[in-house]
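Below is the structure I would like to discuss, written out as structure tokens.
Here the complex is missing one protein chain, while the rest keep their positions.
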Amino acid sequence: MNEAQLYGVCGAGLVGIGLYGAILGRSTLRRLLAFNLVGSGVFLIFGAIARRGGLAGGAQSDPVPQALVITGLVVAFAATALAVALLIRLATVAHEAASAAATPGSTDDPSTPATASQGRGERGPGHVGAGHS
Amino acid sequence: MTGFLLIAGVFILLTVLLGLVRVLRGPGDAERLMAVQLLGTGGVAALLLLGSAIDLTATTDLALLLALLAAFAAIAFVAGLGANPGAFTAARPVSAPSSHSNGDSPAGD
Amino acid sequence: MPDVSLPDPHWADLPLGFALLVLALWLTWTQRDRAAVIGFSGYGLLVAIAWVRLGSMDVALTEAALGGGLMGLLLLTAAARLGEETDQPAPGLPARLSIALLCLGVTLVLAAVVLGLPSPAPNLVAPVASHQAVTELGNPVAAVLIAFRAVDTMLESVVLALAVIVLWSFGADRAWGARPRALHLGPPSPALVFLGRLLPPAGLIVGVHLFWTGADHPGGPFQGGAVLAAMAALLWLARLGEPPRVSDGLTRLGIVVGPLLFLLIGLAGAVIADAFLDYPEALTKPLILLIEAAKTLSVAVALALLVAGPPELPGPMPPRQSGRAAKGVTP
Partner (left out) sequence: MSLADAFTAVFVSLGAFFFFAGWVGLVRFPDALSRLHALSKADNLGLGLVVIGLLPQASWPFGTLKLIALWLVAVLVGGASAQLLAGAIHAQAAETSTGGEPGRGTEAAPGANGNDKATS
């Protein structure tokens, strides 16, 4: 088994592991990690094909799949960054809704949960706010 | 000479790959970060040896890049601790490197 | 098979592939999010070395800059803000088993495809090499990116700009116009400030070097831009600088200058040269350099802003520990 086949099979394994993790991950962040595993497995299969083509054509690696993988990596990173921002936003909104529900009187007013959450947020680490108030 | 450099590079790479047991076993996040750091440094050394052996300048660029970014995981981790002081202690049930876990963690490897 | 493969003994490949799979399995099944994210940054390093073994230095550089640097930064800061989430309820054993079987099936099919690829492997090495001289670039990958598949590359940089716009739109309405604060994680330690002062100058040199050397050797706008973005993120994390406000005009210009210049030169090519994204022969090299320089800047600005997150109002962040608790309420 040469290195192209080895990393290709490895990529196939990564796709399977990542798929399982993306469906049954413990938390949303872990599903995001698993999604990245799928991506990296697909890229590795691309790399195996590029390596085979490159060796057949007298180069280290076929440049066309390489170029596609480079753009793919950057786009995958952008997608991950978006997903992370969504997760944090979701946690923030859920927290605001929860603290609004826990505060009597403010449950029926959708415009105030921010102030309610900030008031209740003081039991969190106070020095976070002290750095840039 | 080429053969020697290659063998040395592969040896260092295998050594730091074995260091990954610290990522798997912990016991703490600090140990995991150390193993990642060792992986980065060992990868730099292996790439330098490989690049020198087969006269490939691009591996030196990659090694330089890895050395430059080696600390980013540690930086982000420690900065995250500052944001959330409870997190490190919250991890204590599985991550106590001192006192009681001293006896069993090396033996567990 | 011609002996152009790396003369490295293949001893390293099997352990490396094995380590990749073991690490992937571990970070799917381990208990804590933060530990998994730390493992993932080690995984990025391993993948970069695997790309070297596959002979793709350009990809290895991109993977090292993104997977080893920025991705770890993004995910670890996210893990710090999210806290440890409670486990989501897992379905019963039959469901899990059938999903595992499905995933195993996908893996087996893919592995069979990889092992059964046609033996004189089809490739585009010779066509690229024969037309490469037109671009005056020594790096075939750069020639593919900037000339032969220029539409892909241009659309990709447009996607990056769009990603920043979408990211900003995740911010709360009342925070519009504020600074991104995802990297505001409490007072930085002295060692972090020390690194933040000394590393960015070195990173600037490495980033520009990667961009410049990309014409003839592995490297290029994406790799250089990713390094520059990592350095900007380090500066912001060490609180030696602030991410720009989302309403800042210069920042917006920085995001779009790469794709815009690419598009303008491409349109001019439709008039002056023969086709859209065709370069006039005498000006090919200078135009390519101009596009690549603008693209490096845009990639750097966009990636750094993607790590910095959506705009947020100053003030204490919602506490992450309680955010975790609130998770249980929403579903």
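A, B and C are the chain letters, set down in written order, and residue numbers restart from 1 in every chain.
Here, a residue touches a chain if its C-beta (ideal position, glycine included) is under 8 Å from a C-beta of that chain, and two chains touch if they have at least 3 such contacts.
These figures come from a predicted structure and were not determined experimentally.
Of the candidate positions C:117, C:172 or C:202, contact with the unshown chain belongs to C:202. On the side of subunit B, touch with the chain left out of the figure occurs at residues 1, 4-5, 8, 11-12, 15-16, 18-19, 21-22, 28, 30-31, 33-35, 37-38, 41-42, 44-45, 48-49, 52, 57, 60, 63-64, 67-68, 70-71, 74-75, 77-78, 81, 86, 88-94, 96-99, 102, 105-106, 109. On the side of subunit C, the interface with the absent chain consists of residues 31-32, 84, 86-87, 189, 191-192, 194-195, 198-199, 202, 321-322, 324-329, using the contact rule stated above.
Note that only the chains that are shown with their structure count from here on.
By number of C-beta pairs in contact, the leading pair of chains is A-C. Per-chain Cα centroids separate subunit A from subunit C by 12 Å.
Taken residue by residue, subunit A touches two or more other chains at 125, 128, whereas all remaining positions touch fewer. In subunit B, the residues that reach two or more other chains under the touch definition are 83-84, 86. Across the complex, subunit B meets subunit C through its residues 2, 6-7, 9-10, 13-14, 17, 20, 23-24, 26, 29, 32-33, 35-36, 39-40, 43, 46-47, 50, 53-54, 56-59, 61-62, 64-66, 68-73, 75-84, 86-87, 90-91, 94. On the subunit A side of its complex with subunit C, the touching residues are 2-21, 23-30, 32-34, 36-37, 40, 43-45, 47-64, 66-71, 73-75, 77-82, 84-89, 91-92, 94-99, 101, 114, 117-118, 120-133. Chain contact summary for the complex, subunit C toward subunit B: residues 6-9, 11-12, 15-16, 19, 22-23, 26, 31-32, 34-35, 38-39, 41-42, 45-46, 48-49, 52, 57, 60-61, 64-65, 68-70, 72-73, 76-77, 79-81, 83-84, 183, 185-189, 192, 195, 199, 202-203, 206, 209-210, 213, 217-219, 223, 227, 230, 234, 237, 317, 320-321.
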